[in-house]
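Let me begin by presenting the structure, written as structure tokens, before commenting on it.
In this view, the complex is presented without one of its protein chains, the others remaining in place.
Lettered A, B and C in written order, each chain numbered from 1.
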Amino acid sequence: MLSEAMAVLGKELTGELRSRVALNAIGLFALTTLTAVAYQIGPYRIAAEDRPHLLAALLWIILFFAATSGLARVFVKEEDAHTAKTLRLAARPEAVLLGKLLFNLLLLVALEVFIVPLYCVLMAYEVKGVAGLVLVLALGSLALAAVATIVAAIISRASGSGTLFAVLTVPLALPLLVILIQGTRAAAESPDVAAVWPALRAIVSLAGVTLIASAYLFPVVWHD
Amino acid sequence: MTDKRWLLKWLLGVWLAVVVLGAFFYAPTARGFKGESARIVFFHVPQAWVAVLAFCVNLIASLRFLRTRDPIDDARAASAAGLGLLFSVLATVTGSLFAKVMWGSFWNWDPREVSIAILLLIYAAYFALRQAVPDEERRGSLSAAYAVLAFVTMPFLVFVVPRIYWSLHPDTLLNARGSIDMESRMVQVLVASLVGFTGLFSWLYTLSVRLARIRLRRQQGVEG
Amino acid sequence: MPQADSIFWVAAVAVVIWAGVFFYCLHLDRKVRELEEHE
Partner (left out) sequence: MSFEGVGKRFGARTVLTGVNGVLRPGRVVVVTGPNGSGKSTLLNILSGLIRPSRGSVRYLQDEVELSRRGWLSKLGVVAPDMAVYEELSALENLRFFTRLRGSKADDVVLEGLLESVGLARREHRRPVGAYSSGMKQRVKLAQAVLHEPAVLLLDEPSSNLDEAGHTVVGALVAQFRERAAVAVATNDPRETAWGDEEIRLAV
């Protein structure tokens, strides 16, 4: 089953690298929001003691909404291009889910590698526990990709437009967003990794629960 | 009018009237509260309880629909979700009224308020999804899938978010609601109110399912 | 003490609201019953 999922992932990557539609959408959205935020707020207007929390919240708002502007494409383009039926006949649902989930995860990681360093520089956000931050980002991306992928599968079969994806994903992901902001703030404030541990535990359990639900629900959503 | 069901309904009518009177006269004024404001708890808590109960019924009906694909189960899920949304709106309104009296502002990001608000968004999104799917069998399976996802995130909303306390102003507010020590008479009224509201919910629920059943029979009747 | 009287008003309004809701539900129930028997 893994090789089938890798085939799906490979197809998504080649397709995306050639058309670069999702990459552009997410990258440009993040960049424009970041520059707007950096220009408007700037690092010095926030009081020192509020900075770790507020900057963590702003970072995740940029990452979160950039993600919602691009993560739905992975299923929506299959329906729009009428390739969904061919894929449905050729591949097993689990392989499709895993392949597309990994693709969304890679998309998120690419977004973070691109935006987070830039954000720290522009907003003068000095993060004491970089290891903790990387952990929060990695596991947070997994949880976010899990929620986004199953919701993308759901809305791709509805006649709604892209906005439906944001309407459905945001409320589901709000608890995750709250925890991610907590974790990022903890990572920023203290160098040792133990500080982010409570947030990581919550993120891992949320990701686990979403993945299990997706594994059960996806075949129902994918096959009529 | 001697039919057992009519009797039950009239009993419910009288029961809740007595609960209302009890809430204002039988129960003593709670200590440590401004005036009589604590009495709202007799309505706020049952509404929140009924909302969660409705979402449980929605989950069960959705899971059953995924197995049976019977449109009546989809109708049950939709009616339960509708009532759940109604009661969570009521719970939010009574909650913020209580906050206005106690803490002077309608909304002060108390973790419980954040959880209810996110719950509202999720089930409002559930109905946005239902609107966006024309084919009624697919509408059933997609909304059932989202209902399961929503239910799976609820524990995180109710348990994780309040424990990791997050608010814009760092000083933690005294959460009076959690710490009321209930006198026995207050507990009696509260329990009576819980029973009454549950009765009201089941009545509204059966009514709406019976209506849906008629609509379905009409639709199937039309094309034989 | 005047403050006690105002609680009567609140209670009265609450009972009236409940009565309205109750009779409306009863009315709906009867109409649904007619539809069911009519099928």
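Throughout what follows, a contact is a pair of C-beta atoms (placed from the backbone, for glycine too) under 8 Å apart; a residue touches a chain by one contact, two chains touch by 3 or more.
Worth saying up front: this structure is predicted, and the values here are computed from it rather than measured.
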**OP:** List the shown chains that the missing chain touches in the full complex.
**Re:** A, B
Subject >> Options A:Ile26, A:Ile62, A:Val76 or A:Ala95, residue touching the unrepresented chain >> reply: A:Ala95
Subject >> Where the unshown chain meets chain A, residue by residue >> reply: 3-4, 7-8, 10-11, 14-15, 18-19, 81-83, 85-91, 95, 219, 223-224
**OP:** Please give every residue of chain B in contact with the chain that is not shown.
**Re:** 69, 134-137, 219, 222-223
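Convention: only the chains that are shown with their structure count from here on.
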**OP:** Can you check how far apart chain B and chain C are, centre to centre, with Cα atoms defining each centre and the answer in Å?
**Re:** 19
Original post:
Of all the residues in chain A, which ones touch at least 2 other chains?
Top reply: none
Original post:
Listing for chain C: what residues touch at least two other chains?
Top reply: none
**OP:** Flag every residue of chain B that touches chain A in the complex, lowest number first.
**Re:** 66, 114, 118, 121-122, 124-125, 128-129, 132-134, 137-138, 141-142, 144-146, 148-150, 152-153, 156-157, 160-161, 164, 166
Original post:
So in the complex, which bits of chain A are touching chain B?
Top reply: 147, 150-151, 154-155, 157-160, 164, 167-168, 170-172, 174-176, 178-179, 181-182, 198-199, 202, 205-206, 209-210, 213-214, 216-217, 220-221, 224
Original post:
Quick one: in the complex, what on chain C touches chain B?
Top reply: 3, 7, 10-11, 14-15, 18-19, 22, 25-26, 28-29, 32, 35-36, 39
